[in-house]
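Structure incoming, see below.
Every protein chain of the complex appears in place save one, which is left out.
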Amino acid sequence: MAKTDTPLLDELEKGKWPSFVKDLKQAAEKNPMAKDLLHQLELSYKDKIGHWKHGGIVGVKGYGSGVIGRYSDRPDLFPNVQAFHTMRVNHPTGWFYKTDTLRKLCDIWDKHGSGLTNMHGSTGDAILLGTTTDHLQSCFDDLSNAGFDLGGSGSALRTPSACVGPARCEWACIDSLDLCYNLTMTYQDQMHRPMFPYKFKIKISACANDCVAAIARSDLSIIGTWKDDIRIDQKEVLACAEAGMNIQKEVCDLCPTRCMEWNGKELKIYDEDCTRCMHCINLMPKALRPGKEKGASILVGGKAPIVRGALLSWVIVPFLKLEPPYDELKSLIERIQDWWDENAKSRERLGELIQRLGMRVFLKAVDLPAVPQMVKAPRTNPYVFFWPEDLKKEVK
Amino acid sequence: MAKTDTPLLDELEKGKWPSFVKDLKQAAEKNPMAKDLLHQLELSYKDKIGHWKHGGIVGVKGYGSGVIGRYSDRPDLFPNVQAFHTMRVNHPTGWFYKTDTLRKLCDIWDKHGSGLTNMHGSTGDAILLGTTTDHLQSCFDDLSNAGFDLGGSGSALRTPSACVGPARCEWACIDSLDLCYNLTMTYQDQMHRPMFPYKFKIKISACANDCVAAIARSDLSIIGTWKDDIRIDQKEVLACAEAGMNIQKEVCDLCPTRCMEWNGKELKIYDEDCTRCMHCINLMPKALRPGKEKGASILVGGKAPIVRGALLSWVIVPFLKLEPPYDELKSLIERIQDWWDENAKSRERLGELIQRLGMRVFLKAVDLPAVPQMVKAPRTNPYVFFWPEDLKKEVK
Amino acid sequence: MAARTDIGPPNYKTMLPPVIERNYGNWLYHEILKPGVLMHVSGSGEALYSVRAGSPRLVSTDHIREICEIADKYCNGYLRFTSRHNIEFLLDDKDRVEPLIAELKERGYPVGGTGHAVTNVVHTQGWVHCHTPATDASGPVKALMDEIYDYFVTMNLPNHVRISLACCLNMCGAVHCSDIAILGIHRTVPKTDNTRVPNVCEIPSTVASCPTGAIRGDMKNKTLTVNEEKCMYCGNCYTVCPAMPIADPDNDGISIWVGGKVSNARSAPKFSKLAIPFLPNNPPRWPEVVNAVKNILEVYASHARKHERLGEWIERVGWERFFSLTGIPFTDQHIDDFDMATETFRTSAQFKWR
Partner (left out) sequence: MAARTDIGPPNYKTMLPPVIERNYGNWLYHEILKPGVLMHVSGSGEALYSVRAGSPRLVSTDHIREICEIADKYCNGYLRFTSRHNIEFLLDDKDRVEPLIAELKERGYPVGGTGHAVTNVVHTQGWVHCHTPATDASGPVKALMDEIYDYFVTMNLPNHVRISLACCLNMCGAVHCSDIAILGIHRTVPKTDNTRVPNVCEIPSTVASCPTGAIRGDMKNKTLTVNEEKCMYCGNCYTVCPAMPIADPDNDGISIWVGGKVSNARSAPKFSKLAIPFLPNNPPRWPEVVNAVKNILEVYASHARKHERLGEWIERVGWERFFSLTGIPFTDQHIDDFDMATETFRTSAQFKWR
């Protein structure tokens, strides 16, 4: 091989897995920004340190979000990435694309940016990686004209995302795509004009398999479920057994509530004990299906560790029917956001606020009743508050 | 029934369970303090409130602990309990008594106090309930002459206690009684002269059944265990089965690690998976016995809720052989107490201090290695400290 | 005679019956011959019989003398108390067991508390001797044990049930890991008497005593103020500052906690969890409390599997089911709001409907 000026990155062109270095080089061939990025990255590989300066606020007209400002700390060496901002483009719900749409995106980005992208960012946006400050507005204009809009960033609603749901999945208990799109359209203002105490994420999975990891990484997690009994096709159960599945071991013994019995011929489910974990259905998609009374559980608070530690979302509504126009859900979301907005400190996520002020206070504020499904177990410490109305007035 | 002046308490003379009211009345018949106590208690039953003033420090010569001061808030009505202090008498380890010893205690208490006792207090002392300030010293003198001593109170070592252990129990993995007595005798000074930041409790159970609830209510919990394999007498296993025990269901299925197999004839234990929970042994005492390599796990931190919430003790040494003179254990106890003494705020229990400063700091200070047995699971938050010696010095 | 100090307790070795001395550490196995009667058999072939009798714990010297009399008659003067305050008569002669039991019964001592039974209720001082109680101790225990007496003298429960009572949040009864815990609670904030504060209270340590940071201290004027919204009535400030009394006859009462355990058998030790936030103090027989405990006990007895402790049963069927079976209402008070509250929130989409 000829000697190159990116010997470290070149190593990553080898191997079977598709190489991002190939993409960098491909872009670098026609784009000077991409070329400088490639070389700055090579320097980082040598120095074992990033070469970007701290943040910087840039944007497009009328919006407070959707762009992440970025500047090189070695503009002397890499002048074409002196400014190298990212644009977050709201993906079509479910990440479905027609090729003509995708090609439009490519054309716009070749015109305005580095020609490099992330398909997609971990919140779900199509990330257009690197452009200069003076291209931001024109790039946005072109995007908008092509039918695209920016996603969220900063202290705003972030681009909601949803699992593939009813578009392809037999287990969808709610229309995750319609709901996600509906909420996205309803809350455009909250997404584009940061006015919350911090970021707010919504993710929607249409069943408890949670294929968008909603429970782990959204302030509001909507997870499909059902209320009635699992539908069983005993014929197909037998077919599974005949095909070699050890139903006792693989299904019944792994059911978390052990609420299934298999006698070699028939599978019995004690549905009142089932917690709708999806395991048995996952294993026998032809034989078992979620019930017919479908809806979703609403959970809140999920987030990454900063500042007070990572949280998984908490159940606040065990079951809600979810049908357009989703008014009950929206009213709940707004009550939650209002309370959060009023009470949170700057950079305090919803979960952290509930942690600080207490679930009791939160429930009262958003007008939700306490139910045992909200807890793994009741409290163990005796530090119980009483509302003034619980008390007997002094009778002396 | 004749009309009495304790109508409420009289109700509690009825019923099958032995009545403390009978004892109160029995004592009241010969003792004016007991009589006033009875009537003050009747008043409490009427008022639904206690009638004792806040604390008060009283004691005997040379000691800072062993006596709980108590004064009535209605000395006008109940002059004989104007002062009504409690003496905590260190019980013979295991709460074994010869009747002559017990009678001596009774005689002394009839002479100096109310004639009422608790056999025993929840820390384990024989509680002599109620005497006046000027009887404290003479009562102590009489107790001492009869071979008794006071237990702990205040910011001191509290009376250690132990399960009945090898005196009667086939499962004892350590000599809980000898160890408890030995520690009690070694640490007389710490028990009688409060000089710690707060109370310090030691409890010893000779196996994991933990019959003195050591893990829940002692700062230092010593719990017997073994290292090698459970001893099995297959003949006796069969006998259990024949006697009607469902070994699969009652024993194997309830084993927390499911490390037992029963084929109707032989019981196989995969001892490497056994966590020595005692369940199987509890169920078949004739068939199964703890292994031969015996010792104890050392745990620290257990306590009631005040101030920062209740704690169960935490494993800090999974296994320690415990034989007289117990030097290794004592050295550990002293290292722990020294560190606690140096670092704790006033009224901060050992567990709370570890909670505040971190297990890492504690382990280093008392020179114990970290082992996985110390945790339910490793940390989930990424807020990991590194000791300076872990780092690479800057090489630039 | 001048008192010697630091002599320690009587050496337990001098208190052991000869049959124990001979077989110390050599026990092979035991059997529960019937409720309240244990037989321990030694490698030597000898056997020790322990007969367990209930006790109110608050006993007069005459009562102790009566116990001694019985022990002299049947046990050569040897007896012990258990870690839950029962009395154990220690016999080396099987033939004396039944006569002893007969005499105990005649004298009104319940014999039982072994195996799958309710044993004695560990409890505390209450209005008898303490200064911070929110309820009495001996009274509720007596009322309860009268009602569930049969569970003491039989062994028909799924596993043993350990009931404890503490009269305030200091939890001297160590109720925090009991199958069923009865806990006295206050429900109103302390009434600070700032005229006494300067004389009897140390301001910084009072402020520090509050788990929820509800107390503000003014060092200049030597006063203390309680933020009523942050106070959850634990009474710890009163422990360190007598000028902050908290008892309130109208609002003090009892809360019920369930599902704790201490042993490592099967499942790890567990804390008790809140079942009922408040029941009124209703002396002399606390009927609400007695009924609540009995209800929980009986729902457990009729639903749990053999060997399942109360908490193990609840964990298997779920807390939803516990509340629906017992008919106890779930409230926002059941949801923790202290330091580690979030650890108790349900972080999954798994739950039951009933």
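Letters A, B and C mark the chains in the order given here, with residues in each chain numbered from 1 onward.
We adopt the following convention: contacts are C-beta pairs under 8 Å (C-beta built on N, C-alpha and C of every residue); 3 or more make two chains touch, one makes a residue touch a chain.
Nothing here was measured: the structure is a model prediction, and the numbers come from that model.
Put simply, the hidden chain is in touch with A, B, C once you look at the whole complex. Looking at B:N90, B:N118, B:Q190 or B:S297, the residue that reaches the missing chain in the full complex is B:S297. Within the whole complex, the absent chain has one touching residue among B:C106, B:A162, B:I247 or B:L311, and that is B:L311.
Taking the complete complex into account, residues 264, 268-269, 339-340, 342-343, 347-350 of chain C touch the chain not shown. Remark: the residues of chain A touching the chain excluded from display are 8-9, 11-12, 14-21, 23-24, 26-27, 34, 37, 41, 44-45, 47-55, 60-63, 68, 70, 84, 86, 89-103, 105-107, 109-110, 115-120, 122, 124, 129-130, 137, 140-141, 143-145, 147-149, 151, 161, 163-164, 166-170, 172, 175, 177, 181, 184-185, 188-189, 192, 208-213, 215-217, 223, 249-250, 254-256, 276-279, 282-283, 285-286, 304-310, 312, 345-347. With the whole complex as reference, residues 208, 210, 215, 223, 225, 227, 256-257, 272-277, 297, 299, 301, 311-315, 318, 351, 354-355, 358-361, 363-364, 370-386, 390-396 of chain B touch the missing chain.
Throughout what follows, only the chains that are shown with their structure count from here on.
In terms of the distance between Cα centroids, chain B is separated most widely from A.
Across every pairing of chains, the maximum count of C-beta contacts belongs to B-C. Residue positions of chain A touching 2 or more other chains, listed in rising order: 380-383.
Taken residue by residue, chain C touches two or more other chains at 169, 171, 176, 211, 234, 248, 250, 271, 338-339, whereas all remaining positions touch fewer.
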